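Would you mind keeping the following structure in view while I ask a few things?
All protein chains but one are shown at their positions in the complex.
Up next, chain A:
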């Protein structure tokens, strides 16, 4: 069996980039893209582990994540659109009305 470590390292790097992006970027669209990046990093890890264990469970899980991600995009983008319409801004920090 090939050494799959590089794939896992890649998955870790992608996840970290996504996580940092979610934490530091203000633009809701970019934050969203970073979330997608994290999801796909985990998908990659799923697939790698499925290959390593020789079964399909990890790959099935990856499909599930994709479906969920698609649904999430639909809802998430709609919310972002609504916020943008009402505030003329897509900054996540601007939507802090619940504060205090």
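Criterion: a contact is a pair of C-beta atoms (placed from the backbone, for glycine too) under 8 Å apart; a residue touches a chain by one contact, two chains touch by 3 or more; residues count from 1.
Heads up, the rule we're going with is that contacts and distances are computed from a predicted model.
The complex appears with one chain absent; UniProt names that chain "NADH-quinone oxidoreductase subunit L" among the candidates "Basic membrane protein A", "NADH-quinone oxidoreductase subunit L", "Exodeoxyribonuclease 7 large subunit" or "YciI family protein". Within the full complex, the residue among A:8, A:22 or A:50 touching the omitted chain is A:22. Interface residues of chain A with the unshown chain, by the touch rule above, are 19, 22-24, 26, 31, 92-93, 95-100.
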